[in-house]
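Here the complex is missing a single protein chain, while all its other protein chains stay put.
Chain lettering (A and B) follows the sequence in which the chains are written, and residue indices restart at 1 in each chain.
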Amino acid sequence: MNKKRFGSRLVAAPYYVWAAIFIIVPLFMMIYYTFTDVNGVFTLANIMQLGRFKKAFGLSILYALISTIITFIIAYPLAYFMTKIKISSQRLILLLVVFPMWMNFLIRTYSWITILANTGIINTFLGKLGLGPLQLINTPGAVILGMVYDFLPYMVLPIYTVLSKIDKSMLEAADDLGCNSLQKLRRVIFPLSLPGVASGITMVFVPSVSTFYITQKLGGNKTMFVGDAIEYLFNLGPDFYNVASAISLVLMVLILLCMAVMNRFSEGDEEGVII
Amino acid sequence: MKIFSKIYIALILLFLYAPIAVMVLFSFNSSGSVWVFENFSLDWYKELLFNTSMLNALKHTIIIAVLSAIISTVVGTAASVGILALRKKVTKSLVMSATNIPLMNADIVTGISLMLLFVFFGKLLGLHESLGFITVLVAHITFNLPYVILSVMPKLKQTDSSLSEAALDLGCTPLQAFFKAVLPSISSGIFSGFIMAFTLSLDDFVISYFTCGHYQTLPIVIYNMTKKTVTPDAYALSTIIFVVIFVLLILYNTVQNKSSVKEAAKI
Partner (left out) sequence: MKKLLSVLFIVLIIACLFSGCGYEYFDLNLIGDYTNNIQNKVLNVYNWGEYISDGSEGSLDTIKEFEKATGITVNYSTFDSNETMYSQLKNGGVSYDIIIPSDYMIERLKNENMLQKLDFSYLTNYNLIDEKYKGIFYDEKNEYTVPYSVGLVGLIYNTDIVTEELDSWSALWDEKYSNNILMFNNPRDAFAIAQFMLGQDINSLNKSDWDKSKELLIKQKPLLQSYVMDEVYGKMETGEAAIAPYYAGDYLTMYETNESLAFCYPKEGTNIFVDAVCIPKSAKNYEAAMLFINFLLEPDIALANAEYIGYASPNTAVVNNPEYYYYQNEILYPSDIDLPKTQYFTDINNEIRLYYENLWIDVKLH
């Protein structure tokens, strides 16, 4: 028995080696670059410089928060309504919601330019109605729209999964206890769906806060978000690797903190439900 | 209420598919613009055949997706078996946290940290080029592995351990026991892990962007294109991919529906 156990533990060895080299070591590389200068000498200068990027950090977090909230507001009712229809149509709609994720997101985002541009589809249509052109592209709204659009499926999927697994008897019990449907939603369904909401929020927030494509294409390239700054600095070459690593490191810590908070939140509630 | 919810779902779907509709429409544009639609034509589908850089990139993308999905499925399945066999809880949770890192981290951070690793050791080894086919492949396997592990592990946990013991008692070697008794019962997890790895790899842009060197995949070529003028042939290619995946998904869905109906009938 022991021998067998040793054997099955051994089959994971390639993975351990892999994870050590390609998951753990790269993180140390990033830390190494953060605390050294171009010549590999220890320095804190990169960390000290980060003040310059506080606006970028602020904007990224703000936009990511707003788009995560909007995504949630759109996704929750969708997921809820989906659980109310026939199982076969549920599956079809789920497929349709997830399907755009298989398409290249660069192309999908780029298409929005055609829709939103001053000479684009919406404004051409408005022009035909005799209404003045609206400034849609290159605005904060366009960036948030892009984020919501690209990451919506990540929110719908986990919420739907949780909602569809809620035990029907729970709802019946709530009915028996005299809850109306709004109370049922607030007291029973929503608390039960929190783990799904939490993972949806992280799955939308993380890519939003670190994106560098949406802001460039839909935001007119005029402001730099954290993702843009990292991409730009890395493309400038080795002279800027150290600063860029420092920004990435801070971004990573920020994201991991967020995750920790969200995890605690969802786990805590799960326990609450059990009790 | 019912009607309201239907309208709501329809509106969201409209929102999700509007840009895709625009893409499909403009792939049939007769002029080279993705802004102004002139006439219907199939010129850009023909043009696509001459666009060697895009077709090469497609080839690269498919090669990387297939290889990385296969390798990460094999390594990841083995890893799940090994991790479950770990006795110490601390080691187990340590391994799982490490596994979760690429899953939770922002793509840009994963991509950059891998790039730093490749470049640093490339220089150390005095290589002429440290980024290319191997490094994208390694990067893709790295971010695929957690997904494979997370879809195989739950199935493996559900599998009764007496199953493999029974096989051993019947005179199987441990390897035979695994392949004959355990593997069939976790095959659905392995399959979904493989599919997930494949699609993630197919669609990855950010991590490839930092690790691919001149082994450019399709998303990279499209990104470079959107920095210039996007011509409708990129839309044409995307439309073709769209139709292929759509048909495959619908087929998969109907097959599943049928089998679930059958299962229900059995019960």
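As a working rule, contacts are C-beta pairs under 8 Å (C-beta built on N, C-alpha and C of every residue); 3 or more make two chains touch, one makes a residue touch a chain.
As the structure is a computational prediction, the values presented were derived from the model and not from experiment.
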| item | value |
| --- | --- |
| Residue among B:34, B:65 or B:207 that touches the chain left out of view | B:34 |
| Sole residue of A:104, A:138 or A:242 that reaches the chain not shown, by the stated touch rule | A:138 |
| Residues belonging to subunit B that touch the chain removed from view | 31-36, 42, 45, 47-53, 55, 58-59, 115, 118-119, 122-123, 127-132, 213-214, 216, 224-231, 233, 239-240, 243-244, 247 |
| Where the unshown chain meets subunit A, residue by residue | 52-53, 55-56, 117-119, 135, 138, 220-224, 228-229, 232-240 |
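Going forward, only the chains that are shown with their structure count from here on.
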| item | value |
| --- | --- |
| Centre distance in Å when subunit A and subunit B are each reduced to the mean of their C-alpha atoms | 17 |
| Touching residues on subunit B, where the partner in the complex is subunit A | 2, 5-6, 8-9, 12-13, 15-20, 22-23, 26, 34-36, 75-76, 78-87, 95, 98-99, 101-102, 104-110, 112-117, 120, 138-139, 141-142, 145, 149, 168, 174, 199, 202-203, 205-206, 210, 218-219, 222-223, 226, 230, 234-235, 238, 241-242, 245-246, 249-250, 253, 256-257 |
| Contact footprint of subunit B on subunit A as seen in their complex | 4-5, 7-16, 18-19, 22-27, 29-30, 33, 74, 77-78, 81-82, 84-85, 88, 91-93, 95-97, 99-112, 114-115, 117, 119-121, 149, 152-153, 202, 206-207, 209-210, 212-213, 217, 227, 230-231, 234, 241, 244-245, 248, 251-252, 255-256, 259 |
